[in-house]
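One protein chain is absent from this view; the other protein chains keep their places.
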Amino acid sequence: MQAVKLSLKKANKIPIEADTVSPDNFAGKTKEEIEAILAWYGNGQCPLGDFFTVEVEGSDSTENTKIVFDGDVSRVKRIGQGMSAGEIEINGNVDMHCGFGMKGGKITINGDADSWLGCEMKGGEIILNGNASYYVGSGYRGESCGMRGGKITVNGNAKDYLGEHMCGGEILVTGNVGLLPAISNNGGTIVIEGNATMPASEMKNGTVIIKGEVSDMLPSYKEDGTEEVEGVTYRKFVGDVNASGKGVLLVK
Amino acid sequence: MSEILIKNANLCDPIQGINCENMDICIRDGKIVESVSENAEIIDAGGRLTMAGGFDGHTHSAGKINVGRFINPNDARRKLVPGLSGPEKRTEKTRAQVGYNTPNTYAIGYRYAKLGYTTICEAAIPMLAARHTHEEFKEIPILDKMGLSLFGSNWQVMEYIRDKEPEKLAAYVAWGLKASRGYGVKIVNAGGGEAWGWGKNVNGLYDPVPNFDVTPAEILMGLVEANEKLQLPHSVHVHCNNLGKPGNYETTIETMKMFEKVKPTVDRQSLHVTHVQFNAYAGTSWRDFETGAPMVSDYLNSANHLTFDLGQVIFGPAVTMTADGPVEYANSRLLHEKWSNQDIELEDASGVVPLSYSPKSFINAVQWAIGLELALLVEDPWKIMFTTDSPNGGSFVNYPEAFTYLMSAKKREQVISGFGQMALDRMVLPGIDRELSFYELAIMTRSMQSKMYSRPEKGNLKVGSDADIAIYDIIPGDIDPSVEHEKVKQAFSGAAYTLKDGKVVVKDGQIEATPMGRTYWVNAKVPADIDSAMQKDTDIKFKKYYTVSKSNYMVEDSYLPNPVEISTEGVF
Partner (left out) sequence: MPVIKDAVCSLCGSLCDDITVTVEDNKITKIENACILGHSKFVGMFEHDRIETPMIRKDGELVPVSYEEAIGAAAKILVNSRRTLSYGWCSTSCEAISKAIQLAEETGSLIDSTANVCHGPSALAAQEKGAPGASLGVIKNRADVIVFWGCNPVHAHPRHMSRYSSFSKGLFSTKGRKGRKMVVIDVRKTDTAKLADRYVEIEQGSDLLLITALRSAVNGHEDVIPQTVAGVSKEEVLELAETLKNAQFSCVFFGMGVTQSRSKYKNGDGVSSLISDLNQHSKAVMIGMRGHYNVTGFGQVATWETGFPMAIDFARGFPYYNPGETGANDVLVREEADAAIISAADAGAHFPQKAVRHLAKIPVIQIDPYANPTTELADVVIPAAVVGIEAEGTAYRMDAIPLRMKKLIDTEFKTDEQIAKDLIAKVRELKGGA
């Protein structure tokens, strides 16, 4: 087991781009080696040691490496980008693109997450114990495929465009979501335990379950009886008819 | 005075009939000369393959490509071809770069130069938006540029053809070229752009254009007459009707045949047919779709009045962009893809749709094969220009990969082995074992362009020609391209040297210098009385139908920082 603890020395406004912070990149490295890893900060690069106090215990493989952020990192972007295994725990708020394109492993956030959490995620798990901002599990601008695999759990609320262009995987939100969750999605499962507005616009494929209230249901879904999931009966809608979609939208 | 002596070059220069012979090349002030003084800077080519700079005579690199960039920001980060795609930081010598199919302007210049290319021809200038093309040209470093202006659905053109006014038509073409600073006449799906103004298309050569009482065949024949009357350096450059439709090979051959009777007034072909891959489809629907390349090739082998380019498909993401508006709309509906459209008042249409070619799709596999079949079944390489119709069939950065398809049957077999039986049944490529030589490749990538565009100083290294030179890291005698295709690809992907006007712009695959290239345009002289009669007609067009003033239509000199005016004398 290798444990790496990062504590931000001083709160920052200009974001630190931490795409180099992942178990893949830290495994087997010493405190000094990790401190020397460069991260973008505005238009220049600085060693991580300039920003963080780094503590390392043990040395192990990627799977057996755990990175803990001690406290708020609400201006540290791209933590865990592309990670394939291991674990990251963030005890505070985190900035945009956390878990971008991650392939495996686990990220736990005990705080809020800014936009693009788990954007283009392919595998692994993200557990957010807090609120999420925009574009959870979406794709990059212009892409037709967002999240493809893995699971994101938001134990809180999420803002607009949750799961945009999602093609696979699973998103669970225990609270409410904003506008247009599951827009243009083409696979995967989204479960929203709270309320949602205009869900599943242009869904081609996939399943969306909304347990709370739906506002502004889009006029592009055909009602098709009911369906029971885990003992609960939902009204079943199929569409989006304008995308010749076969998506299933289950609503209380 | 600057002098360079390239020693020990293994020169492949088909225009001079030189087939991989070791010799020295002398350069003074950007031109090839007989000899240089002792003070000349020396480049030791070390027996490596040396050619004139490449010339891509049909590429979408300025203007419409911007729509492709705009709707596909995701293309910017694609790194599919190492060293020739994706984001790259600015350096002391180069601007920042992005993209794969739709790179930014700087990347277009640098990456063509890395491939040893030094001249490009933008395939479509919408005249009303011509300033845009030239604005992008200004920001494409290194390369010499030219562009073809769109005339195929132009109201004035169709009216003059309908009213049998060939002289005024020629005068209008001359004026349009001058206004748009174009190099030649491009015809895209003749008449189809106007039909698309009503959401319709023309179906074949004899389907009248709505409201204009002319047929595509008449538009083609009218414009070729004007083209030859003006003695333009390039022939008409035709994107045939029915592009992209199964069974279209018949229209393509019919179109080619129509031009047999044309007598060119300049020593070149009377017709160039572009991206023939997209127009060599047999079958009656996508279900029984199959190659039409054998039929088209048979005809091409019997004909001597035309040239054509391939429009080779490259597997992976591409972006289609064409003035053929109805084709793009159909593409977007068929593929459920993004669709951009831009009809241009009184002139033409256009559209942009991204797509991806997959070897697993039998249609895409057959399309891929058709391009190669055309290149390999047509015997005379002087008729063939190598293109991917970049980025319609795929990005130009894949040219080195495509060269290996042409030069190695083994490489082709590798790709073909991934195809399903249905695809194999619809193509003839597996039965073709022809492998092109460096000499034939040089013809298709630079030499034939010299003749086709009447640019005697391009595409060859004769004394007096431009010192645009590519040296590739290959010793021709020591390599078997059939087997060592990876090495061939490697060498063509980053020239050991590219020289532009005698200046080293690429060394060991890296950019060394970024001079500003030229822009060629054609000024065709027309008798004053014919010109003024034509101007009266266009005055009315501007007054009644255009939304810009005529005086604001002409591209000003300031848009061409390094212009080369090619003057021709019309024969009236």
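Annotations
As written, the chain order gives the labels A and B, with residue 1 at the start of each chain.
FYI, contacts are C-beta pairs under 8 Å (C-beta built on N, C-alpha and C of every residue); 3 or more make two chains touch, one makes a residue touch a chain.
Note that this is a predicted model, so its numbers are computed, not measured.
The chain that is not displayed touches the following shown chains in the complete assembly: A, B.
Across the entire complex, the residue among B:I344, B:V415, B:M444 or B:A495 in touch with the chain not shown is B:I344. Screening B:T50, B:N66 or B:Q367 for touch with the missing chain picks out B:N66. The hidden chain makes contact, of the residues A:G49, A:G92 or A:G142, with A:G142. Seen across the whole complex, the unshown chain contacts subunit A at 13-15, 40-44, 96, 115-116, 134-135, 140-142, 179-180, 183-184, 198, 201-202, 216, 218-222, 239, 241-242. Listed for subunit B, the residues touching the missing chain in the whole complex are 62, 65-67, 69-73, 75-76, 87-90, 95-99, 102-106, 128-129, 131-132, 135-136, 139, 155, 196-199, 211, 329, 332-333, 337-346, 352-353, 544-549, 551-552, 556.
By definition in this document, only the chains that are shown with their structure count from here on.
A separation of 44 Å divides the Cα centre of subunit A from that of subunit B. Interface residues of subunit A, counted against subunit B in their complex, comprise 140-143, 243.
Note for the complex: subunit B touches subunit A at residues 71-75, 77, 336.
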